[in-house]
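The block that comes next holds chain A.
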Amino acid sequence: MPLLELVDVEASYGPVKALHGVSLAVEEGELAAVLGANGAGKTTTLRAISGVVRRSGSIVFAGKKLPRRPESTARLGIAHVPEGRGTFSELSVWDNLRLGGYTRRSGTKEDARRVFEFFPQLEERRLQQAGTLSGGEQQMLALGRALMQRPRLLLLDEPSLGLAPLVVEEIFGALERMNEQDGTTIVVVEQNARLALRAARRAYVLEVGRVVLGGPSEELRANESVRKSYLG
Partner candidate 1 sequence: MPRLVGDFEVRELALVGVYFIAILGLDVLTGFSGQVSLGHGAFMAIGGYTTAILTVDHGVRDLWTIPLAGVIAGIAGLLVGLPALRLSGLYLALVTFGIAVSFPQLLKKFQGFTGGTTGKILNLLKAPFGLHTTPNRWLYYLTWGIALVLLATAWLLTRGRIGRALRAIRDSEIAAASSGVSLAAYKTLAFGISAFYAGVAGSLLALATAYVNPDTFPILLSVYLVVGLVVGGLGSQIWLVAGAAFVYYLQNHADAVARGANGALPFLHLSPTRPGVPSVIFGVVLIGVMLLLPSGAGGLVRRALGLLTRRE
Partner candidate 2 sequence: MILVAFTWSELAQQVVTGLRNGGIYASLALALVLIYRSTRVINFAQGELATFTTFVAWSLMNHGLGFWAAFPLVLAIAFLGGAAIERVVIRPVENASALTIVIVTLGLALLLNGLMNVIWGGGEKQFRGPFSTRTIQLGGVAISIQDIGVVAVSVAIVVLLGLFFRFTKLGLALRAAALNPASSRLVGVRVGWMLALGWGLAAVLGAVAGMMIAPIVFLDPNMMQTVLLYAFVAAALGGLDSPVGAVVGGLALGLLITLLGRYVGFVGETLKLPAALLVILLLLLVRPAGLFGRLAVRRV
């Protein structure tokens, strides 16, 4: 049984429908990518899962129906790093990490140590205001904050956006290690299909609010239309 399964999920912003029935499944321990052009509904798919946007249709997480409010999905172990990273820019790096561990009763110190192993830069800047960090460091902080939640499922929205290639490598490296070492299930939304297909084991392609293609990454990489539209 997959860890996360969406069946016919629809969502709209006011009168504008963004998802026209998205169905996809992610196995436990998998790193899955969601690809697609601008406006295809990638971000909305993540928002529908975490409950940021109102949706209809069924989402089952770990065998249970998923609640529809972000506070509640967060408590079930879903960490969502939103578009624009959602950093608390007025708070210190350390307070941002503490907030990540908000729903956990104990273990903040140990969890933080693990975050600092992944991203040593953050430890140096732990007392600095988060808003003063560079873009790459902010993305690391957002990932660190999500790690502090000890998530069963990590949702990432365009982690590579606006970052230098070297920093992107570092971040994707960290993602793969999280996935392999801790067995964290990860769903990552990416514009950069080449990067995503290299890291992910499985991928889905969205077009105008629907899943048009899905399967193991190697298959998609070999697919003619994917090559043309996203890798060309």
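Keep this in mind: a contact is a pair of C-beta atoms (placed from the backbone, for glycine too) under 8 Å apart; a residue touches a chain by one contact, two chains touch by 3 or more; residues count from 1.
For anyone wondering why these and not others, all candidates are chains of the complex that A comes from, given by their letters.
Since this is a predicted model, take the numbers as computed values, not measurements.
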Field: Single touching candidate for chain A, where 1 or 2 all sit in one complex
entry: 2
Task: Enumerate the contact residues on chain A facing candidate 2 in the complex.
output: 50, 52, 69-71, 74-75, 79-80, 82, 86-88, 90-91, 95, 98-100, 102-103, 145, 149
